[in-house]
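Sending over a structure as structure tokens; questions will come in a sec.
Just one protein chain is left out here, and the rest sit where they should.
Up next is chain A:
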Amino acid sequence: MSTTPPVRPRLDAEAPKSPAGGARYRRSAGRLVPLLPAALLLAVFFLGPVLWSVYAAFTDAALTGPTARDANFVGLRNFTRLFGDDRFAWAIWATVIFAVASGIVGQNGLGLTLALLLRGRARWLRNVIGVLLVGAWVLPEIVAGFTLYAFFTADGSLDAVLTGLHLPSPDWLVEHPMLTVVLANIWRGTAFSWMVYTAALDEIPQEIEDAAATDGADGWRRLVFVTLPLIRRAMLTNLMVVTLQTLAVFTLIFVLTGGGPSGATETVPLYMYQQAFRFFQLGQGTAIALVLLAIGGLFSLLYLRVLKPEVD
């Protein structure tokens, strides 16, 4: 990313060539007016809360409640308490398992596989799969949650199918809760990765692969040495976006298991919700919020590095 270009004489048709610097500054300030509403909203509802959580995480401001006059600096106390909590340690693990299994392996892997398998297939086939994937993704999250709850619950559709086939049918939500929320999130979110990869594959010129085929590369080699390297950028950006989305999943798990049974599916967002809004530990809740923000911010920076957007 190059440095900001030096100030150049303005060539815009509108700008008068006034020798007085003052007029020019007024004009350029006037140009910023339309940005004000956006700046105001982002400052109040975005930047404000983020800065507040930084402040509150190192003081007892959140603990003493909204009426507190002056908060005391408590250093890392909120964090030592947080990291001393076994439930939080597990919440981190649960989040990593959930993100890797449902996001990186599940959504990303299945999305790529489907995009590759559907390449050049009949249009109706692409449409059928597309409607199903995108349908699951367009449903409001809470509806997706209830729909999957009915699917996985005891006496639900999955149970009916497995019993009908004389296969063992466990109570999914109770006996395999993590596997269930992982499968649920794959159902819910694969559409995004599939769309990203389909678009990326559509942009590969056919000639390149034809050339590889003429040179005698078989299907697998073409895939590994030609096709996948060509969509490397799409893979990286997709992995970042999917990871960010998966880290923040709340509603789906909340409806399916509520974080249970006995904390088995309590990821960081669920743990944060419990602490802040069930136990009213706002100090803890804010410290967790900051940890989540830091992780999100890190991935977001990586995403920017990979994406290298052209800004101009």
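Definition applied: a contact is a pair of C-beta atoms (placed from the backbone, for glycine too) under 8 Å apart; a residue touches a chain by one contact, two chains touch by 3 or more; residues count from 1.
Please note the rule applied: contacts and distances are computed from a predicted model.
Between the listed names "Phenylacetate-CoA oxygenase subunit PaaC", "Carbohydrate ABC transporter permease", "Anti-sigma factor" or "Glycosyltransferase involved in cell wall bisynthesis", the UniProt record for the complex's undisplayed chain reads "Carbohydrate ABC transporter permease". The residue touching the chain not shown here, chosen from A:Gly75, A:Pro261 or A:Gly297, is A:Gly297. For the options A:Leu82, A:Val182 or A:Val196, the residue in contact with the chain missing from this view is A:Val196. Although one chain is not displayed, chain A still touches it through residues 4, 7-8, 10, 12-14, 28, 31-32, 34-35, 37-39, 41-42, 44-46, 48-50, 52-53, 56, 62, 66, 110, 114, 117-122, 125, 128-129, 132-136, 138-143, 146-151, 153, 155-161, 187, 192, 195-196, 199-200, 203, 206, 210, 213, 233-234, 237-238, 240-241, 244, 247-251, 254-255, 269, 272-273, 276-277, 282, 285-286, 288-289, 292-293, 296-297, 299-301, 303-304, 306-307, 309, 311.
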